[in-house]
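Note that this is a trimmed complex: some chains were dropped, and none of the rest were shifted.
As written, the chain order gives the labels A, B and C, with residue 1 at the start of each chain.
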Amino acid sequence: MEKPKLAEATKKYMLSFYHDNPFLQYLHINVTSIEYGRVRLDMDVQHEHTNVYGIVHGGVTMTMADTAMGAACLACNKQVVTLDCTLSFIRAIPEGLHAYAVGKVIHNGEHTMICEAEVYDERDMLCVKTQATFFVLKELC
Amino acid sequence: MEKPKLAEATKKYMLSFYHDNPFLQYLHINVTSIEYGRVRLDMDVQHEHTNVYGIVHGGVTMTMADTAMGAACLACNKQVVTLDCTLSFIRAIPEGLHAYAVGKVIHNGEHTMICEAEVYDERDMLCVKTQATFFVLKELC
Amino acid sequence: MEKPKLAEATKKYMLSFYHDNPFLQYLHINVTSIEYGRVRLDMDVQHEHTNVYGIVHGGVTMTMADTAMGAACLACNKQVVTLDCTLSFIRAIPEGLHAYAVGKVIHNGEHTMICEAEVYDERDMLCVKTQATFFVLKELC
């Protein structure tokens, strides 16, 4: 089955949508790739992202995963809110490393959508695995 | 059954532990109450915590909930890491409001601990409900 | 705030609804208490409920928890389907013991509902803790 193509206008809208997001800007998280139902975010782990052990705080990778999944829904032309999200923490990411998250839609329903996301470090080691349910507010035209 | 009392030394250790946490400082999240197996955090929702809709970003309340639960484990004299965390998002918190999170230990096991947390807005409305499993690294003396 | 009372007709409807449920009958799980937004189920752990270790199979307590929560939604006059469910397993229940589950609505929304449930053994020890999101199909009159 062929994957629908994402319109250039939607991509532009999404880039500005996330670029203008105060919390993502505050954490220096950037949207780096947008395809239909699949979005990637990138971030350098800086001092302000860490806990007292010098590794990234769980809240930062939660933010990356949740945002990547919500953005993947938007990249199916659906505006959504997170209903719930489950995260498994597998590996720590120390300060100074680069991290990225990939969110994917695995069920594109009329009322709800199911997504998964992975957060990796710069050596492509799986650090966080998540699964989440989103409520569809409206379809974007 | 009487609840064990938390030593003053542990309380002091915990306050400095979380006060020195770079990510919590960056988000202006403060530990405001510590009892045995129960910790409260407080935060004012400022512009940098919000998404483009002017409400708190899910990653912020995730951070509050995860931290409150991990701290509740520490307040049982156990040093832990989060294994997994599930969050249900119930109500949005707009910029300018005050929010607080309460984390509680509901199973204090030798190898793992189970906690729950709630995040409320300043009108005491339930906004986020979470459940999480922690892996015990070591007992604090 | 006063809790709405559950109509006797709804209680009767619910009892027959769950009494006629083939899987619950097959597992000998009974609805034993119905209040507004709160339902209790009871079951004796028999040989067919166990795994090779002689303790109750996780799927049995999952069934009890999921059913208790869905029934608690029905006891708010809402017909629902489970969107997702998270379960933490705390303690094993050996063959021969009695077990019960209590499901409670913690957010009664228009489109979705959030519930939690606990499964206990006959000594009232907490064995399973769950949190789940339900999608509202329709309001019952």
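The rule we apply is simple: a residue touches a chain if its C-beta (ideal position, glycine included) is under 8 Å from a C-beta of that chain, and two chains touch if they have at least 3 such contacts.
Being a predicted model, the structure only gives us computed values, none of them experimental.
Taking the whole complex of the structure file rather than the 3 chains in place, the copy count of the single sequence reaches 4.
FYI, only the chains that are shown with their structure count from here on.
Of all residue numbers used at the contact between subunit A and subunit C, over half are used by both chains, marking a mostly same-residue interface.
In terms of the distance between Cα centroids, subunit C is separated most widely from A. Rotation relating subunit A to subunit B, from a C-alpha superposition: 180°, rounded in steps of 5. Rounded to whole angstrom, the centroid-to-centroid distance between subunit B and subunit C, based on C-alpha atoms, equals 28 Å.
One inter-chain figure worth recording: subunit A and subunit B are separated by 23 Å, centre to centre, where each centre is the mean of the chain's CA atoms. Chain geometry summary: the mean Cα position of subunit A and that of subunit C are 34 Å apart. Subunit A has residues 83-84, 86 in contact with two or more other chains.
Of all the residues in subunit A, the ones that touch subunit B in their complex are 17, 20-27, 47-52, 57-60, 62-64, 66-67, 81-89.
Those residues of subunit C that touch subunit A in the shared complex are 83-84, 86, 111-112, 133, 135. Contacts from subunit B toward subunit C in the complex involve residues 86, 88, 90, 106-107, 109, 114, 116, 126, 129-131, 133.
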